[in-house]
Structures are given as structure tokens and as C-alpha cells.
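All protein chains of the complex are present and in place, except for one that has been dropped.
Letters A, B and C mark the chains as written, and numbering starts fresh at 1 in each.
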Amino acid sequence: MNTFGINYKVTLIGSSHGNMVGVVIDGVPSGEQIDTQQIKQELKYRRPGQSDVTTDRDEKDELIIESGILNERTTGEPLVAYVRNKDIDSSYYDEIKNTPRPGHADYPAFVKYKGANDYRGGGRFSGRMTVGLVIAGNIAKQILFKSGIKFVAYSKEIGEISGSEEKYNLQESFIYSDANPVRVADPDIIMPVQTKIVSMKDEGDSVGGIVECQITGLQVGLGEPFFDSIESRIAHMIFSIPAVKGIEFGSGFNAARMQGSQHNDQYYVDPQGVIKTKTNNAGGILGGLSNGMPVVFRVAFKPTSSVSKDQTTVNTETMQESHLKVRGRHDPCIVPRAVPVVNNAAACVLLDLVLEGKKTDLEGVN
Amino acid sequence: MNTFGINYKVTLIGSSHGNMVGVVIDGVPSGEQIDTQQIKQELKYRRPGQSDVTTDRDEKDELIIESGILNERTTGEPLVAYVRNKDIDSSYYDEIKNTPRPGHADYPAFVKYKGANDYRGGGRFSGRMTVGLVIAGNIAKQILFKSGIKFVAYSKEIGEISGSEEKYNLQESFIYSDANPVRVADPDIIMPVQTKIVSMKDEGDSVGGIVECQITGLQVGLGEPFFDSIESRIAHMIFSIPAVKGIEFGSGFNAARMQGSQHNDQYYVDPQGVIKTKTNNAGGILGGLSNGMPVVFRVAFKPTSSVSKDQTTVNTETMQESHLKVRGRHDPCIVPRAVPVVNNAAACVLLDLVLEGKKTDLEGVN
Amino acid sequence: MNTFGINYKVTLIGSSHGNMVGVVIDGVPSGEQIDTQQIKQELKYRRPGQSDVTTDRDEKDELIIESGILNERTTGEPLVAYVRNKDIDSSYYDEIKNTPRPGHADYPAFVKYKGANDYRGGGRFSGRMTVGLVIAGNIAKQILFKSGIKFVAYSKEIGEISGSEEKYNLQESFIYSDANPVRVADPDIIMPVQTKIVSMKDEGDSVGGIVECQITGLQVGLGEPFFDSIESRIAHMIFSIPAVKGIEFGSGFNAARMQGSQHNDQYYVDPQGVIKTKTNNAGGILGGLSNGMPVVFRVAFKPTSSVSKDQTTVNTETMQESHLKVRGRHDPCIVPRAVPVVNNAAACVLLDLVLEGKKTDLEGVN
Partner (left out) sequence: MNTFGINYKVTLIGSSHGNMVGVVIDGVPSGEQIDTQQIKQELKYRRPGQSDVTTDRDEKDELIIESGILNERTTGEPLVAYVRNKDIDSSYYDEIKNTPRPGHADYPAFVKYKGANDYRGGGRFSGRMTVGLVIAGNIAKQILFKSGIKFVAYSKEIGEISGSEEKYNLQESFIYSDANPVRVADPDIIMPVQTKIVSMKDEGDSVGGIVECQITGLQVGLGEPFFDSIESRIAHMIFSIPAVKGIEFGSGFNAARMQGSQHNDQYYVDPQGVIKTKTNNAGGILGGLSNGMPVVFRVAFKPTSSVSKDQTTVNTETMQESHLKVRGRHDPCIVPRAVPVVNNAAACVLLDLVLEGKKTDLEGVN
């Protein structure tokens, strides 16, 4: 099934080399003011061909909203929005039909669909499907912003280069500035990271990295115990993004090496009379619920699978070993373009949980 | 909502200090042979008070199956099964009602439910809720076993001690033997890990660790693209287990530091004529689908939050800083008891996906 | 799947001749005051053996609440409640295993489950499963009552006898009085209906009838367009009750014979300044939404299928024609006992929709 969410239901439509890619959203609260300019802006941050660290596939990704927004307000109808696929070159995919690319979904998809799926350009498995997440996420963010909920994401680490937190600038205007095509938070590492990625591109290789996302302004108690914990829902969503290999919240894997007395975040009352914790190892979440501190999580991205170096594969018809150099236009590092995807994917989840919370609110029924 | 799964729907019932904890499962295929002895066995591996590395709360956790199995065969009805709570001492919880324990869900749950929830013993947030996962998971495993699908989990690392893979013994009989109460795979680290945990208990502190789970025998193509990817579903489930801080598949966070040419698993044909990969950085999953290699994932557990050392908190009535030493009986390390939970939680997910796959199978409708 | 509802999720558990029958409810708002005495009372109205117009199976149906209510308040946990099956006589069912009873689910269930289901006493297909609906519905009614939403149901017609509306007494105290075991609204037809049913019992035959349900106090705009229309949801629920053959809202089938100018309910403003309609052909629903008038629907019940007269069937082993007189204890007319079932089943639906409405409420998110 291609739908995520219980209350804010996001269905991804289209495929990489089909007519379009986009989204249908059911459960959009009606009457909400939406600035479509912001959606377009965010699509640009995700767009291929935006800088020298991204793929050369050139898609303008112009937003078409078929229904659900009238005069910049949501109507409550299912919202249908997409961008057209234009710069398509599918010729290559027929060529490699029987020689699955290592690291791609080609082989299991071939077995699963017996050839019936639209395999061109990765089809439904393509990172291009995340266009729909960006659209749905930005709408969610605009709705949540009115309640003071904000999202920021950035490249925490690329090609083993990570900056120092003291120098972080988490302003959106900095992260998404043209001068920072790699979307890092520490200005000093823009150049080394950019150089690293371009060198990978030149070598026909690729490199991975880590995106961190921070969410502030959540009310205490948001989320549900167990299966609808904030972590469960965010992790579910994030692992649907292609190339993700891991996710951790707060102290994350480091927690495994700590002692309880050290890991527990001690409570205090801040000058505004708000209960806070001195550290944030919990990553803002206890028992699946928001404790009022920033929700923090990190996502590991593998290096892009499309590399033009020689690789060994198997011809599925002849069952003979075969060799392959992946052609086509590909990102040497997906991390910079993944930043707005992670950010917006998280927003879809949070709006879903906020709507869920409205139902379970004590004052609600009576 | 307290339900997980689309086809094999698991609802956790009860609470830590209520009458019972257990599970209702809707969607159990009918006519399946189930050995209830195996469920009981697995509950023992999760049971508190089983060894000196676990809590002293003594629960026999005797399985009661109210419906859904008749003469050791599933009937297709919702399966209702639980264990009674017996060794309950709730007195302590009233005492700490207004002084939320650091690291526990107390504070956000208090705000969320305004006191209406059953907070005793952690209520719905207690690790005791995982009894239902073990029951549901074991039934799933018995059904999946007939198709050759097998699960193994073990403590990969506890208190910074990890063994060496060459010495691994992944036989269930070893992992769950009485001589291996810490559930590690390398026999040489049983003793040091056990010593570490007991020393934590003595100090009134706790320690975290990592559980690894491996799943073999999956058919190629199992899983769905995007939101129902194997990773998405497993991660969703796993993060509902209390104390989990991170999850990674295959190369995991390490992938962020690799290059594509090195990370891509190269294909070959094995002597039996099966297509395999030389490495398994993918962790058995490409594009959300099984590629036939073992599915491998690791789960980071934080150190148990209940430590008897002095901690700072806030009295939610007076809004004054307050101090707290958590009393009660608690695990100094949750990892050994988490091993069967991770194992069985994963089985619930896999059966759900296998049933899903039956629907989308090409030959199916006609 | 055995679950109904999106927000107030009702799962029926148990089976007719198993240990128990009951319900698990997920999504119960927490902190709601529940008078368990009322649930018990309503179970009595549904109980077999309550009068001479019902079956002789004698079940006390004593309510057991395992979790979800603590000190007469809902905790927000899944609510688990059931009654034990006691007066079970399953011997007969083995006897008729291969000769499916006409009008019962025996034959298709046998084919579907290949004998794996618990067929005794109708198993999952038994009217006894509605115990869970009564429990879940009464809890829903108690929650909805605080918002002024009320339900009344009664036998509109039994064995072709229907009373006259001018004489109707729709007080619950009258409908459920001991003097009115047939649950009609017109006092003058109690006796003839009772006589009719008893005569059927004596003949070893049965008779059908119609239940009407009225729901008042709904806010204007409740419900959703299309698939979650009030009618869609109520009809879905009602057809899950065994023996239902039809449902109609407002003018119902009669609407097919009317003209638009006559059928349209004209608006006016009542003395309290409330917009109302002069007639109620709409049955309180327009476009799937409540228009503020009473929601009115009627449900047709077939005559009970268990009759002791000689019937023709087929032996599924020998494939020879066979004869059968259904033995056992059965209701000569299910309608009186169906009254509280329809009433409470509708309440489950309405609470589900009220909770849904909270999410889509404009003021909600901000």
C-alpha cells in the first residue's frame, strides 16, 4: 500500500518515468490558509539539477494543484498535487532490464512483479517519489506553524566530514542559501563537503552521510504509547525514503554505551515556569510522548547506488555473471537533497499525530 | 491506537499493574497447527525474575488462551491470550505521583491523561506490555517456520562489551540456555557481561546495549515499496518497545561513511543456482523488498531509567525542584529480556508482510 | 477482520460455544465516567432466557471487565470486557456437521474454513456475538449522553403486526419494562405480538420483524461526505448483526415512489431560533451529514433460521439429499432481543463519527 497516516493520509502517486509524480492527501483540515509559494520554494530545494553537487537530470518540477485548495485555503477535499516528469531518458533502462544494478531494487522488484511494474528510472522505487512527501510535508508545516511547531533539518555529516556544533547556524535562510548547496549547519565545512562530493562525481563514485532533524514547539503529551509512539511513526515514515539505513533519537546508539544515572535527563523549572530537562538524551520523547523538549533524530543515508565504476552482477536470463557500469545522470551524494525530504516527511507525521491527539483529548467529546 | 499490523493485527491489552497483560490478534490464518508449549517457553525467556541479571519482580506469567485456538489449531477467530499480573506492589506509585521519574513516561503521561490513566507500574508504558508481543510473535514464528522463515536474536553488545563474530553460536539452544542468562552469541563474553550487569545492580545503576536480529528464508520480493518497506514496518514495531533509541539495517550508520562502489553488494550465482550477494550491506533489503539475503538489523537500548541513585526532578504540584531515588524492583539491564521481544516483534511484522504479499501476488486473483 | 470503527474501534472476541464472548475497544476516550450498572442492565435486555418469547438457553451473562475502566472511569487503555459462556450444549452440532442447516451460515462457513472453525453453536456467526456490541454501545451511549445525544429503538413490526404511531410510548422505561417483553412502542400490541411469537414457538416455527431506531441531539454537520456518511457507517454496522435483510433511512423504500416536490423537507425556524424541517423524509441526514433532525432508520430482520419443522438439505459428504429438524433451544423471533443490539450498535457508530468530527473541526489544529 502506498499510503501513510491515519488522519493526514498521504498517498504517493506516479513514478519516476511516468507522466508525473505527486501526492493525494486525504484528511486535510479544511479552511486552512496555505501559501502555495512556500510549497514551490521547498520543491526547489529538492529539485534535481539545482547545483553542481546534484544530478544533471533537469526537472523544473512545477507544482500543479488539481484540487483541495481554493483561493489559497484548503477545502477539505482530498488534495491532489503533482509535478510533471519532463526530462526523461528511459532508453538505458531497457538495456539493463536483465542485469540488475547492485544496490538498487531492480532484482527483488523484477522477481516480485514479474516484469509488470514500470521499472524505468527505478519506477516506484525512485527517490523522485519523494516529491509528494515534500508537497504534503510543506502543507503540514504551514498548518503546524500556526501552533508554534517548527522543523529544521540539515546535513550533519557527509563523507566523514562533520562540523562543530558551536558554529551551527540553524536558520532556514542559511541552510537553504545558494551559498550552501550541501545544506550543512557549520559554515566552515561547506567548502570541504562540496569538494568531497564533486570529487566523487568525477570519480564516478558516491558518498553517504547523516541528516539531523529538530522539531520544536510540540505540546507536552503529544504522541501515543506503544505502536503510535512519535518514534514509531517517524521511523516508519523515514525508512520509506530511499537510501536510509538507520535512524536514532536523542542519544541514539550512544545510549547503548551509557549508564542510567548518566542517561536520565534531570528535570528543572526554567525562568518562564516551564518544566524542562537539563540534557536531552531522550530526544524530546519519553514513552512515545513529547516531553516538551526538542524532538531530535538523525538519519543515516547510504552512498547513492548508481556509480559508474565497474560492478559485478548476474544476467537473470542467462544466469551468468555479468559486468555493469551504471550510466545515466545520478547524484554523487543524495544527502543535500534529502534534507528537505526528511524535514517534510517528519512534518506529515507530526500533523497526523496532532490530529490524533485532538480525538483523545479529554475535553473533547463533551 | 494500540494496534499494529494490517493483516495480522496485534492489539496489546491490559497494563502493568492491572489484572493482566496480553494480546488480541485479528487476522490469524485459520487451521494452523500451534504448539502452545513453545509460546510458554518463549514467555519464560522474557519473564522477570528468571536470573540474577533481571528484576526481582516474580511473575510466573502463565499463559491463558481464551479463544482462537481449539485443539492446537487456530480457528480464525480473534485470538485472545494473556498472563495474569500477580506480584504487584503499587504502593510506591502513589508516593511518586507528583514527582515524575527522570527517563520515564511519567511526566508527559501525566500531562496527557490529566491523571486518568492507570499510572501504577508504568501502566501502558511499562515494558511488561511486551508480553503480548512475545505471544503474538511466537504464533507468527510457528506459522512462518513452515515456509522456512527463521528468526534469531541475541545481545550484540552490553555495557560496551561485545564479542567477536568468529566465535558466534547462533543456535537458539545456546542463546537461551540457562548458562547464558545474558543472551550473547560469543560464549567468551557471558561471564564479563553478567559481572557487569550485576555490578550495576549493586550500584543501583543500569546499563544499555544492542540487540541484533537476523531473519532468514524470506522469499525474494517480499515487502512493498515505500511506506510498507520491510524496514519501515520493522522500525515502526521496534520503536514501540520501551527503551529503544535507534535501529539500523545492514551496514546501518556505518553506511554514511562509505562510498557507493564499496557499499553496493555485488551479485553472484551460488552453487545451488541461487542469486546472492557477496556482501550484505543492504541487510537483505533493497527498495524495501527482500533480496533473498538474511535480513539483519540492530536495535539500541538505553540503560533502564529506574536507578536508585539520587536524581533531580520537579514536583508538578508545587513546581519546586525535588529529589528522588527510584525504589521498586527493576532490571539493571533490559537487554537480555529484550532479546526474545525483538525476535518476536519482528515475527509479527514479517507474517503481516507475508500475508500482504499473498494479496499482491500476480497469480492470485485469477 | 473482526473490527469496526476508525476512532472507537470495536473488536468482537470469543464465540458462541467457546469460553466467552465479548469485546475489545481501542480508542476509548480516557477519563470518562462510566456506570457499569447500566452496561449490566442493557445486557439483561439482550440476554437469552429472559422471557417466554426468547430462547430457553439460560445465560446469566455476567459482565467481566478486565481492563480499561478503573474506579468507574475510563483509563484510555483498550477496554476488554466479556461474559462467560455457561449453558453450553454442543453435542448436537457434531451430529449436524455434514448436513448444513438451511438459512444458517453452516454451508459457506464449512467451505471457507474447511472445518477449522469452531462451528459449535454457530461459532463466530452466532447472534451471541452481539454481546460485545451491547457492551461497547452502552459505553458509547454513556459518553454521548453528556453531549445530549440519545438513542431509542423498539420493535416497529413483528409477524405483520404493527401498532399506530399516535399511541407510541418511546420511554426506555416502557420499551424495556417486564410487561413489554416484545419491546414494542404501542402498548395495545404487546399482547397480540406476544401471542404470535409464542404460537410460533409452539409450532416449531419462527417469525421476522422490523426494528426502528431514532437518534436525537446530534449537532448539525456531523458525519462525512461519501464513504463515511452517517448512513454508510450505520448500514455497515447493522448488516453485521445476524438475520438483518434490509435497512432504510427516513422515507426509505417509500422514497422510490415519491416526487421530489413532495419528498424534499422544507426548512423553517422554530420558536427557539433553530432551523428545522417540516417533514423528516431525509431521516435526519443530508449528503451523509446530520441536519439536526432526528436520525431515523428501520432494520428488517428475517425469521430465525432455526425451526424444528422438517427441512431439506444436502449431506456434504455423501452429496445426497437429507432431511433435518433443527433441535436445540432457539428464539422463535429474534426481534425483541435485537432491539438493544440495534440501539447499541448505532451508538458505537455515532461515537466513532463524533470523534472523527473532532479531527476535522476547523478550530481544531490551531
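A few notes on this one:
By definition in this document, contacts are C-beta pairs under 8 Å (C-beta built on N, C-alpha and C of every residue); 3 or more make two chains touch, one makes a residue touch a chain.
Note that this is a predicted model, so its numbers are computed, not measured.
Contact with the chain that does not appear here is found for just one residue of C:22, C:288 or C:340, C:288.
Annotation: of C:181, C:242 or C:336, C:242 touches the absent chain (contact as defined above). Of the listed residues C:19, C:51, C:147 or C:232, the one in contact with the hidden chain in the full complex is C:232. For subunit B, the residues touching the chain absent from view are 7, 27, 29-32, 76, 143-144, 146-147, 351, 354-356, 358-362, 364-366.
Taking the whole complex into account, subunit C touches the unshown chain at residues 1-4, 6, 12, 100, 102-109, 111-114, 116, 122, 124-125, 129, 157, 159-160, 200, 205-210, 220-229, 231-233, 235-240, 242, 244-253, 255-269, 273, 275, 277-278, 281-283, 286-292, 300-307, 309, 311-314, 316, 319-321, 356, 362.
Touching the omitted chain from subunit A are residues 1-3, 9, 11-15, 18-20, 24, 26-27, 30-31, 66-67, 70, 73-78, 80, 82, 113-118, 123-124.
Throughout what follows, only the chains that are shown with their structure count from here on.
When you average the Cα atoms of each chain and compare centres, the chain farthest from subunit C turns out to be A.
Where the sister copies subunit A and subunit B meet, the same residue numbers recur on both sides for over half of the interface positions. In whole angstrom, the spacing between the mean C-alpha positions of subunit A and subunit C is 46. Note on chain placement: the centre of subunit B and the centre of subunit C lie 40 Å apart, centres being C-alpha means.
With centres taken as mean Cα positions, subunit B sits 26 Å from subunit A. Within subunit C, contacts with two or more other chains are made by residues 27, 30-31, 76.
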